[in-house]
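Note that one protein chain is taken out, while the other chains of the complex remain in position.
On to chain A.
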Amino acid sequence: MSTRTAGSLRTYLITRVVLFVPQVLVILTIVFVLMRVAPGDPVTVALGGQRSPEQLAQLRAAAGYDRSIFVQYWEYISGIVRFDLGTTIVDSRPVTQIFKVNGGATLTLTSSALVIALLIGVPLGLIAGRVRDTGLDAGLRVFGILTYAAPVFFLGLIFQLVFARNLGWLPSSSQASPLVLARVPSETNIFLVDALLAGDSAAFWNGVQHLILPALTLGLLLSGVFMRIVRINLIQTLRSDYVEAARARGVSEGNVVIRHAFRNALVPFVTILGLQVALLLGGAILTEQTFNWNGIGSQLVRYLDSRDYVAVQGIITLVALAVVTASLLIDIINAIIDPRVRY
């Protein structure tokens, strides 16, 4: 790596990291404002009718809702800096504990779904790009559109009906059977890891069985996106001069596609991959709800049902931070593997 190249990469990384701060601040401000434009204060909405006016006033004061909006904003931002997102109204749980206890389930689901999406989407995109404008290409494009357009909960319900209800092959909900969940000590809050740590292969297998349908549901959603992106990029790179040059040199078509076109087609794919984190987390909320998956998404819905705005605000804040951070990491990776980005 030349000095000039190293210098430009460093400058890019510093610029990108510095820009991260205002980006986060804007997002946090939007979250804060959105939570405040809803009518009524969160305490009254969550507990109105169940507490006396005096108790509601005390809870409002304890939660800081009797202070000016600017003071509340400052406390919100400074709380995030201290990693203090408040305590839920309905069950007095620190919001950070929700992530600690339920984050593992969401991580398991989303990472499995991502793997499935890559395993399905990338090869299908490669095939579709390679056989462009054929019947197979058309079929794969329809598959991509359908998997992307089909609502996650609908796909999940179909899978439950077919594979759980009718065929009885797989369980339809939860991370594991209740008895299995009970016997595996929770060390990491990631069930499959806990089962391995406990040396309980039957529990691990039970967890895998429970994971298949939700991961497949969410994975298929993303696979359609991946397939279309890989296909388009592959078609573009197959038209490139260097591909033509490779063909002219007598390189076999298989090598041309895989070693020259496909690898270069994956560079923009990495950028898109970062953007899919938000789609993945959004889809995870619906998937968790459909499959009674005890992750952050199902907790978000639970607290929304209870109108616990402190919990909802905290969860949305951390999810937003996760998306922005993932975006930063993808940009950095992209800058490292693709020199054009940093110039």
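In this section, a contact is a pair of C-beta atoms (placed from the backbone, for glycine too) under 8 Å apart; a residue touches a chain by one contact, two chains touch by 3 or more; residues count from 1.
One rule holds for everything that comes next: contacts and distances are computed from a predicted model.
UniProt records the chain missing from this view under the protein name "ABC transporter substrate-binding protein", selected from "Putative Formate hydrogenlyase, membrane subunit", "TIGR02186 family protein", "ABC transporter substrate-binding protein" or "Serine/threonine-protein kinase RsbT".
The missing chain, though absent from the display, is touched by one residue of A:147, A:160, A:217 or A:334; that residue is A:160. Listed residues A:112, A:298 or A:334: the one in touch with the omitted chain is A:298.
Checked against the full complex, the candidates A:204, A:226 or A:262 give a single residue touching the omitted chain, namely A:204.
Counting the whole complex, the residues of chain A in touch with the unshown chain are 40, 44-51, 55, 59, 90-91, 101-102, 160, 164-165, 168, 171-174, 177-183, 196, 201-202, 204-206, 208, 289, 291-292, 294, 298-299, 301-302, 305, 307.
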